[in-house]
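With one protein chain removed, the remaining protein chains of the complex are shown where they sit.
For reference, chains read A and B in written order, and residue numbers begin at 1 within each chain.
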Amino acid sequence: MRDVAVVGVGMTKFGEIWEKSFRDLYVEAALAAIDDAGVDRLDSMHIGCMTSGLFVGQEHVGSLMADYLGQKNLAASRVESACASGGLAFRQAFIEVASGMSDIVMAGGVEKMTDIGSDGATYALAAAADQEYEVFHGATFPGLYALMAVAHMEKYGTTREMLSAVSVKNHHNGAMNPFAQYPFEVTKEQVESSVMVASPLRILDCSPITDGGAAVILTTVDIAKKLGKPIIKVIGSGHATDMIALHSRDDITTIKATMVAAEQAFKMAGKTIKDIDFAEVHDCFTIAEIIVMESLGLYEPGKAGEAVLKGETGLEGSFPINTSGGLKSKGHPVGATGVAQMVEVVKQLRGEAENGRQLKNNPKTALTQNMGGSGGSTLVHILEVA
Amino acid sequence: MVGIVGYGAHMPRHRIKVEEIAKVWGADAPSYKKGLMLREKSVPPPDMDTITLSVEAAKNALKRAGNIDPADIGAIYIGSESHPYAVKPSGTVVAEALGATPDIHCADYEFACKAGSEAMFVCLGLVKSGYIKYGLAIGGDTSQGAPSDALEYSAAAGAAAFIMGTDNLIAEIQETHSFMTDTPDFWRREHEFYPQHAGRFTGEPAYFRTTMGAADAILKKSGMKPRDFAYAVFHQPNGKFPMRVGKMLGFTKEQIEPGWLSPTLGNTYSGASPMGLTSTLDIAKPGDMILMVSYGSGAGSDAFIWKVTDRIDEVRDKAVRTRKLLDENLTYVDYGTYAKFRHKILKNE
Partner (left out) sequence: MFPSRIWRDSKHRYRLEAGKCTKCGKIVFPYRLICPECGHREFEKVILPDTGKLMTYSVIRVAPSQFTDQAPYAVGIAELENGVKLLAQITDCDVEKIKVGMEIRIEFRRIQTDSHQGVLSYGYKFVPKWY
């Protein structure tokens, strides 16, 4: 395997971007990544996109985006793993460069979620769950995470206050991110009086409906050196699935796919969680961040909530999580999310994070965790400054 | 001998009080309660319909029937005026849910409030002829009364199911008689949501004349007198009619009361007298004779004389008793919830 580096990153502003179409969002992010990398060609492109067919009636995303990116006849394809589609696109690009098959590969992600009513968006997102044995019965996505939350609360005594602390922290970070959809602070009181969506989860426990695109460029370390960019190496990659329906799993207070994917990534990197400086994780709901912290091995089961309350995962904490604002504040254009996590960790590792959210002490090693559905799939990556 | 092998009922837990309906329409609740002898009625939630009520009633009947193989049920007939589909059978869903498909005969019956007893009559006949081993007869409804109409106070939901067979009987059929004339006292035309009725014409020339006609004939046929019966069950469009017709025939209040569900259940249409029979069987003793007379507008009555067997003592508590469903675990809804449940609110679809 060849050593692989991320040399360019780009993303659109996340939000309800009424004036920009599905293709506009992707191309804008892709051009930003190309400009950032300074590359003059692409060998191939993997696009993470969950369900453009349901959101905008568009499939055949590889052809469309290569076309509008001006990349005639480019080997371009769309990959899908629900909300982990972006992470999967990154892994596909990583494998392709590492294998020697291609030298310069774009991993992008995009979702245009607001060209449809909220009912349509709910329906589209629910396609990530078991359509026949979960969605059929009226389970919504917040509902499925709520089932995990109640189980976690029952088993470990996790509290409302701990969930709120995740939202408050991520909004605090997101307030410093110029690309975030909701760049403002929220208080514990605001979270706890916000509209109930699926008990115990309130609207401020949930990531929003978002339009956005993100792209990164992966290449060999040798080419990266010639480009003169900071070398951010991809040193670990893991990918695992789990039973799609929550009720089929032995334990819904952990995410097995995350545990397995993390194990793979750590093994490849030759590292443990103790070697990681910070992480971007998939906080589609506040409870998800808590469970993921435990599934990554960062905290013992049942201990993560307390750590968030103590500020251990804040910008100044011992292990900052979601410096970007996470899905909660930055926004969650599902297919783009896994790639946008890469944009944030690369910025942090380069020392380029905007508006005072740059981590002090020159972080060297970062982890990203991106998951699909209620944890039916997970991508974990570890990046390091060379 | 032919008769009932298993019986069961089901109904919603939701109720609405006469006062709650009267309040909305500015009607005088005490006079309605007195006039109809009815205090409240059952309201089906949005996830209940004639099919779901039928399945649960039938499951209770199967529990009381003991170890019969659902595949041995040769026919399922559901009588209702609220089949969920205008075209597509209810019976096939019930048959599938019970595991009685595919070697079975299904039909949905409709004869206003008499469709359930019609199903019972046909099942008895098919079992007696030897065409089928067991027949499942169900009467059930989630009936609708037009807002502000007198029927709105009574139109209710519930179902009863009976498995008819030849062995292990709970009650043997002794005699039947049916009485029909063309009497347009109550009807609903195709594509109409609510039924229409002919006011006081539904009483004396319709309900009373027909019920009495069937009852008198079956008593004559059997040579029995009201005092020979432990119990009598009549169709109960409200609380008042069954008590009155019973007295006119010479039955006492005590004979009628066990099967008199309408004061707190309302009129479950095709389920009404069949459900009354289930609650009567719940307390009957071996050897008791029971008269049942249904009534369906249009109009007709089916009358049955049942003789309870020794097996009743073994099976009555193998499934929930009808009175328990009527009296316990209730939840009262306001008119807004009732209107939502019964699709009386215009929405964007």
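Basically, a contact is a pair of C-beta atoms (placed from the backbone, for glycine too) under 8 Å apart; a residue touches a chain by one contact, two chains touch by 3 or more.
Keep in mind that this is a model prediction, so the values were computed, not measured.
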**Report entry** Contact residue for the chain not shown (choose from A:Glu19, A:Asp40 or A:Glu132)
**Finding:** A:Glu132
Report task. Taking the full complex into account, find the residue in A:Ala30, A:Met45, A:Val79 or A:Leu147 that is in contact with the omitted chain. Result -> A:Leu147
Report summary line: Touching the hidden chain, out of A:Ser248, A:Thr272, A:Ser318 or A:Asn355, is A:Ser248
Query raised in the report: Of B:Ala9, B:Val55 or B:Ala115, which one is in contact with the hidden chain?
Result: B:Val55
Query raised in the report: Which residues does chain A use to touch the chain missing from this display?
Result: 119, 122-123, 126, 132-134, 136-140, 142-143, 146-151, 154, 195-201, 243, 245-248, 252
Report summary line: Had the left-out chain been drawn, it would touch chain B at residues 13, 45-49, 51-52, 55-56, 59, 84-85, 93, 96-99, 320, 324, 328-329, 331, 340-341, 343, 349
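FYI, only the chains that are shown with their structure count from here on.
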Query raised in the report: Quick one: chain A and chain B, Cα centre-to-centre, how many Å?
Result: 58
